[in-house]
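Every protein chain but one is kept in place in this view of the complex.
Read from first to last, the chains carry the letters A and B; within each, the first residue is number 1.
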Amino acid sequence: MFAHIARRLLAAVPMLIGISLVSFLLLHALPGDPAAALLGQRATEENKRQFREQAGLNLPLHEQYLRWVSGVMRGDFGDSHASNRPVLKELAERVPATIELAVGAMLFATLIGVSLGILAALKPRSIWDFVCLAFALIGVSMPIFWLGFLVQKLFAGTMKILPFGQRLNYAGWEGFEPQTGFFVIDAIFYYKNLDLTLDVLSHLFLPSLVLATVPMALIARITRSTMLEALKQDYIRTARAKGAKPASVVLKHALRNAFIPIITAITTQFGYLLGGAVLTETIFSWPGLGRYVIEAIEVLDARPLQAGVLLIASTFVLMNLLTDISYSFIDPRLRKREAS
Amino acid sequence: MKEFTIFFATGARDFWRFVLTHRPAQGGLAIIGLMMLAAVFANVLAPYGAMEAFRDQLHSPASSDHWLGTDSQGRDLYSRLIFGARYTLSIALAATLLSLVAGSVVGALAGYFGRWVDLVLMRLVDFMMSFPSFLLAVVTVAVLGKSLENLIWAVGIAGAPSFARQVRAEVLRLRSLEFVEAAHSLGYSHGRILARHIIPNCLTPIIVLGTLGMGGSILSVAGLAFLGLGGDVFVPEWGLMLKLGWDQSSKGAFQVGVSGACILVTVLGFNLFGDGLRDWLDPRSRSR
Partner (left out) sequence: MYRFASMLAIALLPVVWLSACGGNSVPELKKVEKKDVIVVARGDKSEILDPHATNSGGDAYLIQQMYDTLVQPSAKPPVRWEPCLAESWKDEDFKVFTFNLRKGVKFHDGADFNAAAAKRSFERGTNLKDPAAPPKLPYAEEYFGDIEKIEAVDDFTLRITLKASNPKFIASCGLFAASIVSPKAIAAMEKEANAGARQNWLTRHPAGTGPYTIAKEGDYQGAETVIMTAFDGYWGGKAATSRVVFNHDKDHKKRREQLTSGAVQLIDSPAPEDWDLLSKDTGVTLYSWEAENLCYLGLNTDAANGFATSKLEVRQAIAYAIDREQMLTLYAGTAKAHHVLLPPVMIGHPAGYRPSTDTGSRAERLEKARALLKGAGVEKLELKLLHPAVSRPYLGKPPEVADFIRQQLAEIGITVKPEPTPMRELGDIISKGTAPMVLIGWMGETGEPDNFWTPLLSGRGKPSDNNVPRFWDKDVAAKVDAAAVERDISKREAMYLELEKTVHEKFRPMVPLLTAKQAVAWRSEVEGIYVDSTGTYRLHKAHYKE
């Protein structure tokens, strides 16, 4: 098993190097002068000339790359010219926002998706089955920016039961200071305040629900088909014949065997969420990583763009790696295969 | 042994028989057909031109002159939606074809030649897949510059890896089959074997993937356009129309609503039809 893990880890290294190379090259690939992309529009020619020397833009590319990478290793992503702040500091605000959103979406997707899938599989051709299939189809066909527009208009604009955008009603609280950057965790474990928690959750609700649409649909579909498969197996019939309770048959036996495909779907969808977050964050004014990348592109701000792409892509790779590794824990068959 | 029939003759007839029994595929086909009609005959079907502006009727509500009202520059929304089918479908088609051709070539070469060719090409594919495809498209447009042509390149490139993987798997399977080995022993050239024996037999899965890919391409193109990466915002592409309505504040909600609905329905059509195709290909799923 450990050999397996080691092999996967090793395979991820060239990936990460490749990603860092691409992120680095973005600086030079963006339209316009790299010095301008780092300094902003007000920079004069003289400023740019000085800056090129100081920042090493005259060095050969590989040396520039090494400089950049060693900076990144130390947590130095450079400064954003739009805000004049260190990118690291901005990432510290943005990354928890995106993770919170993605985790919220994943919870929705998993809970609703898996239960819908199970319901459908238990009663094929019933109304539940139809709902599940229709939902799965519409979900993957949904332009989520459109859905976001509609639900926001309905729940926040017309019905006024949920707030617009943002992560918290800052105006309603005196003394709130983010601790971990994950507002839900801050509210529950740090401030231990129920009202604050509800406030944070009400802001998180719509964006994560909209972001959950596509993964929810895919998870429902996969759960349905794997559960159908599993329920047909001999051992389930045996368990049923032996008089095991239906609920225990489903949960203990069938679901357990349908676990791997479902987990795969969930983890690979997590990567999708990071991409989809770009759109969701734009609609809901959610101050996350996806919007950070888009804003950087709008003003051609090289450092934030590099950092954003690097982070999203490497998280994606690491998520896939974790999935791979977790198989060997979950599925004993895989472990044996490695041993033999 | 369906895989070995020549795709275009018997396969098509067989498929048609299947469609007659498969409700979702019928629905999908109907939607796609309708949109295709709108796209091809837009000039005839649309009462006005897509860029024809009635300056004295900005933001007018639905009326007998303008069935869905007009937009911020007084252009007929209904006509623009119909022309939109033409633009949206052709842009998505171009992007899908790009991924299909690029992905298939890479996948076929990797699968057929194996060894280092496979290793190098598939590492490249793996690498591209290490970026979430939407982010890959966003970054590609940022580098190439904002325009519809670049959007096609971006979505096409970002979609290619999944084709490459599928085609490679298919080619690997075919390569070891008897008839290909027979062709080898007859001394046929690699090119001939690929073109005559391998590619035709990969066509079916490629077409299924392409159909499903159309839906994805429409969504990606619309998403990128919505983010303001589509260049000229007056092209009547549905994503750009949605964006235009979005920027109109209180007056644009209806435009956002209808353009989004068009996107949803069309993508739904491609997905329904694609699912039908998949069921047909995979009898295991059909029996369910």
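We take it that a contact is a pair of C-beta atoms (placed from the backbone, for glycine too) under 8 Å apart; a residue touches a chain by one contact, two chains touch by 3 or more.
It should be emphasised that the depicted structure is a prediction, and the values quoted were computed from it without experimental measurement.
Of the candidate positions B:Phe113, B:Trp153, B:Phe234 or B:Phe254, contact with the hidden chain is made by B:Phe234.
Among A:Asn58, A:Ser115, A:Thr180 or A:Ser248, the one in contact with the hidden chain is A:Thr180.
Of A:Gly56, A:Pro261 or A:Pro287, it is A:Pro287 that touches the chain left out of the display. Contact between chain A and the absent chain runs through residues 31-33, 36-37, 40-42, 79, 82-86, 90, 93, 152-153, 156-157, 160, 163-166, 170-180, 182, 185-186, 189-193, 195-196, 255-256, 259, 285, 287, 298-300, 326, 329-330.
Think of the hidden chain as still there; on chain B it touches residues 53, 55, 58-59, 72-73, 146, 228, 231-234, 246-251.
Definition applied: only the chains that are shown with their structure count from here on.
Chain A and chain B have Cα centroids lying 25 Å from one another. Taken in their complex, chain B has these residues touching chain A: 24, 123, 126-127, 130-135, 138-139, 142-143, 145, 215, 219, 222-223, 226-229, 239, 242, 246, 253, 256-257, 260-261, 263-264, 267-268, 270-272, 275, 285, 288. Against chain B, in their complex, chain A makes its touches with residues 14-15, 18-19, 26, 29-31, 124, 137-138, 140-143, 145-147, 149-150, 153, 225, 228, 271-272, 274-276, 278-279, 282, 293-294, 297-298, 305, 309, 312-313, 316-317, 320.
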